[in-house]
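Structure first, then comments.
With one protein chain removed, the remaining protein chains of the complex are shown where they sit.
Just so it is clear, A, B and C label the chains in written order, and each chain counts residues from 1 on its own.
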Amino acid sequence: MSDHITITGLVATQPRHIVTSEGLPITSFRLASTQRRFDTSAGKWIDGETNWYTVTAFRQLATHTAESVDKGDRILVVGKLRIREWENDERTGTNIEVEGEAIGHDLTWGIGVFTRAVGAAISAESEEATEPTTAVAPQS
Amino acid sequence: MSDHITITGLVATQPRHIVTSEGLPITSFRLASTQRRFDTSAGKWIDGETNWYTVTAFRQLATHTAESVDKGDRILVVGKLRIREWENDERTGTNIEVEGEAIGHDLTWGIGVFTRAVGAAISAESEEATEPTTAVAPQS
Amino acid sequence: MSDHITITGLVATQPRHIVTSEGLPITSFRLASTQRRFDTSAGKWIDGETNWYTVTAFRQLATHTAESVDKGDRILVVGKLRIREWENDERTGTNIEVEGEAIGHDLTWGIGVFTRAVGAAISAESEEATEPTTAVAPQS
Partner (left out) sequence: MSDHITITGLVATQPRHIVTSEGLPITSFRLASTQRRFDTSAGKWIDGETNWYTVTAFRQLATHTAESVDKGDRILVVGKLRIREWENDERTGTNIEVEGEAIGHDLTWGIGVFTRAVGAAISAESEEATEPTTAVAPQS
């Protein structure tokens, strides 16, 4: 549960996709999340400061993200935050990483067309959701 | 902050889209979120119980959701939970509603193609994210 | 990750604590979470509608919650949402349950005095957090 984060933001680098020698697909990219705040003196919404993240996905989510997400897209990410110090010969720094548990295009900003993956589509046949009628609330 | 919820699930009804007489776009649909749990006796993952929600979106998110989301899609939703009792002449019940703050297709389950909306695209020109070089962490 | 919720609210019933025949401690109580909204005609913040939950805790968290939380307390809860239909001979209904992963008094509303549990206190000796000096940011 801990260090669980929800972010919406702008994909700032083209996602890089690799498959490790053990066969694990990994996709990662930089994400910029800019807060919006109301400037009372200017009387309008302005951009506030920006948080920068490295978003990383694994397995099936990595493969689909690499095929779906491009630099410039608006997305939402739910995942786990990891803060890592790094250093090389010249510099030290901090990498703020989000391991994505779920990633999707942010429909506030555009239209998305979705195609279920083949494996997922098959399992979906038995997945027809049957809502218990006695419990159905009228859809308002 | 309060009653803030994150859900992934299956869209169980075709989204309904209306525009109120005041011009407010509203889209809503039923969403089934089924927990997966490991059955130790069977030695495999099985479906657990299902939570049912009515997801509602407003304004731009409503318009784009209506154009993007279909029954059977897998999505993720971040929003605010609202629990409402209802009754009519015959029955009483409880409606569990999520007012979506962000909605997107769940890329764990498929491929998404995203097209930025026209208004959003224009504002995006000035949106090229420029990461401060001194702060850049090496992308691992 | 799914159906993950964060709530702040008022404890509305005195917590009930049981230990099952298998030795599992369980504590549960009703929680009222009331939204605050700004009434522009009245020019002040007013109470909006209220979400009602049954909060349930297990194991160590159940034992400590039973000893710490009373009706009337303000708390925050992070956990998993479970929506369950029920019926008996006369009625049907819906129970909205939160399985607490973390529970604490909400310090926005008062002062809390904390005493570490004995087992936890012992393990805490080796727990002195040592922050890596090269990574320390100046506390602003």
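Note that in this section contacts are C-beta pairs under 8 Å (C-beta built on N, C-alpha and C of every residue); 3 or more make two chains touch, one makes a residue touch a chain.
Values in this document were obtained by computation on a predicted structure and should not be read as measured data.
Engineer: Consider the whole complex, including the chain that is not shown, and state which of A:3, A:47 or A:70 touches that chain.
Structural biologist: Residue touching the chain left out of view: A:3.
Engineer: In the full complex, which bits of subunit C touch the chain not displayed? Write them out.
Structural biologist: Looking at subunit C, the ones touching the missing chain are residues 6, 8, 10, 12-13, 16, 28-30, 32, 50, 52, 54, 57, 60-61, 64-65, 67-70, 72-76, 78, 86, 88, 93-97, 102-117, 120-121, 124, 127, 129, 131, 135-140.
Engineer: Which parts of subunit A face the unshown chain closely enough to count as touching?
Structural biologist: Residues of subunit A in contact with the hidden chain: 1-9, 33, 35, 49, 51-53, 81-84, 92-94, 96.
Simple rule for what comes next: only the chains that are shown with their structure count from here on.
Engineer: Just grab the chain with the largest centre-to-centre distance to subunit B, centres being mean Cα coordinates.
Structural biologist: C
Engineer: List the centre-to-centre spacing of subunit B and subunit C in whole Å, with centres computed as mean CA coordinates.
Structural biologist: 25
Engineer: So how far apart, in whole Å, are subunit A and subunit C when each is placed at the average of its C-alpha atoms?
Structural biologist: Result: the chain centres lie 28 Å from each other.
Engineer: Residue numbers in subunit A touching 2 or more other chains?
Structural biologist: 78, 94, 102, 135
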